[in-house]
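Here the complex is missing a single protein chain, while all its other protein chains stay put.
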Amino acid sequence: MSHRLLKDRAAGYLMFTLTISSLLLVVAMGIGLYMKAAPILHEHSLWELLSVSEWKPMKNQFGFFPFLMGTLWVSGLALLIAIPISLLMAIYLTEYSHSMVRRFVYPFLDILAGLPSVIYGVWGMLLIVPWVANIAAPWVGRNTTGYTVLAGGIVLGVMVIPLLVSLFIEIFSNVAHELREATFALGATRWQTTKHVVLRKTFPGMMAAIVLAASRVMGETIAVIMVCGNLAIAPGSLLDACYPIPALIANNYGEMLSMPLYESALMFAAFILFFVVLVFNLFSRLILKKIKE
Amino acid sequence: MKGLMYASIALVVYFVASVVLSVFKRGIPLLSWEMVSSLPGGGFYMGGGGGFLNAIVGSLYIVGGATILGLVISIPVVFYLNVYLKAGSRFGSIARLAYDVLFGIPSIVYGAFGFTIMIYFGLRASLLGGMIVVTLLIIPIFIRSMDEVAKTIPTELLEAGYSLGSTRWETIGIIVRQIAPAIATATLLSIGRAIGDAAGVMFTAGFSDRIPTSLTQQTATLPLSVYFQLQSPSLEVQNRAYAAAVVLTFIVLTLSIGGRIIMNRFSRNKIQ
Partner (left out) sequence: MFDFLHRNITSSKEKPFVVNNKFPRPENMRLTTHALSIYIGGNPILKHVNVDIPRNKITCIIGPSGCGKTTLLRTFNRLVDTIEGVNIEGVVMLGDRNIVTAGASELTEIRRAIGLVPQRPCPLPMSIYDNIAYGCRIHGISGRRKLDAIVEYYLRAVGLWDEVKDRLHTPANKLSGGQQQRLCLARSLAIEPSYLLADESTSALDPISSRTVEELFVQLKKDYSIVMVTHTLRQARRIADHIIFMYLGEVIEEGDADQVFNHPKHELTQRYLDGAFS
């Protein structure tokens, strides 16, 4: 009889170990990346690394400012595109639509969420980049190759829509039905109810969802590398090329091994990414969790 | 307002159609049986003959290995979180938060981290390295999506097991059958993410023109094959990238559509 119990215990310890060690991955990642980034932090101050614009690894100049700006521009634009679309869609799907419509729309969102980012990159190169070069830029009297912040923002924006929609839907459906009915009973229209009750009530949740989406957008690599132009100059407009941090890491992984400080710089970039994403995620997950309760 | 909402839906449907159709339209005419059934010939990346079977097989190896490893690790974790820990356990909620965070960490960071670990142990880019990083990448997806369903297991079901005198461990047969549909969904999700991942394997699996014959050899993957070939200045080579993109898209679409059909089979024993 006791061998059954022994199995129960042993399985418990084993599973606990698996759980703990998979959890410690977060910590290990943080420490590992930080240790690799330490050498460059010894040579240059954090402020210097983040504020200097010169990126000349061969001359020991590691300014991350252009890459930070690249990430900010692209991510900001992507969110500007994705938020209104996702919000309208989520409102429609939760407040207005019949289940028929939902059954029709969800598979599309699934496909959008499931497509690999390299495919988005291909799409960007096939459609968006030429569109920027031949239509958008000439329209404002500019001349570009099309590999720009604008192209990156559009591609990333489309990529993040399914995540935002599903988060918004989850948040909206947490609003009690009684609350909606209460305002309907006061004679409010559907849109008034949505605006005054649902949107106001879920504002913190929406913020959390947006922060989460932002962290997703910032880490996206292959799609942006293919459409952003990858020029280490801080962009001044939507029609400039840019070079986001993930693209920097991915593009230079082969060369860095010969120079210790170069490697350290790239790992510092990975660490920044890790750290920002970690903070964003913790923040928004805690808020979302609170809302659910 | 309603008009705008319709517009947003139309826009999303348009995006899906546009992504899929533009890739297909460009790539399908270039796709040939030779491309998917043969290895790159000499001078392939300058426009020589051959195909990208190396990338297809490499991706299948990595995805297959990572999916199996992922399942082996995540099912016990989900079981532990939901059966061994009492509801409302502090450790449980910290663990769930951590998996949420891990889910959000970009694959390029996984790749960079995996790469430093490999260097630390003196390993080089290899099939094994790629498999491990992709496993780490998909574990949070596995755990989160299975846990979501496991949380809703009726307590009566566990109690039924206990009242028959089973130990906690012996209820695994019940739990696994009950969440079988969730395991299937999670597996498909993970395969989808694993096969499409490029940034994680770029550092860790390397690239190779041949099909790896051991775990320590480098291997090509479909997304990287698309990416690398698109970098080429030669139109001939770029065309192959589009053909590979069609194969990748086709696989992912099949997973997502086929998944809906398979799902019903796994639900047959489930207690509502």
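As written, the chain order gives the labels A and B, with residue 1 at the start of each chain.
The rule is short, and it goes like this: a residue touches a chain if its C-beta (ideal position, glycine included) is under 8 Å from a C-beta of that chain, and two chains touch if they have at least 3 such contacts.
The shown structure was predicted, so the numbers you read here are calculated from the model rather than taken from an experiment.
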### Summary
Which of B:Gly27, B:Pro106 or B:Gly161 touches the missing chain? It is B:Gly161
### Message
Across the whole complex, list the residues on chain A that are touched by the chain not included here.
### Response
1-2, 4-5, 8
### Message
Across the whole complex, list the residues on chain B that are touched by the chain not included here.
### Response
86-88, 154-167, 170, 173-174, 177-178, 180, 268-272
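Rule of thumb we're sticking to: only the chains that are shown with their structure count from here on.
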### Query
For chain A, which residues count as touching chain B in their complex?
4-5, 7-8, 11-12, 14-16, 18-19, 22-23, 25-26, 28-29, 32-33, 36, 84-86, 88-89, 91-92, 96, 101, 105, 107-112, 114-123, 125-127, 158, 161, 191, 212, 215-216, 218-222, 225-226, 246, 249-250, 253, 266-267, 270, 273-274, 277-278, 280-282, 285-286, 289
### Partner chain A, residues of chain B touching it in the complex
1-2, 4-9, 11-13, 15-16, 18-20, 22-23, 26, 73, 76-77, 79-81, 84, 93-95, 97-102, 104-113, 115-117, 136, 139, 143, 167-170, 189, 192, 195-199, 202-203, 223-224, 226-227, 230, 241-242, 245, 248-249, 252-253, 255-257, 260
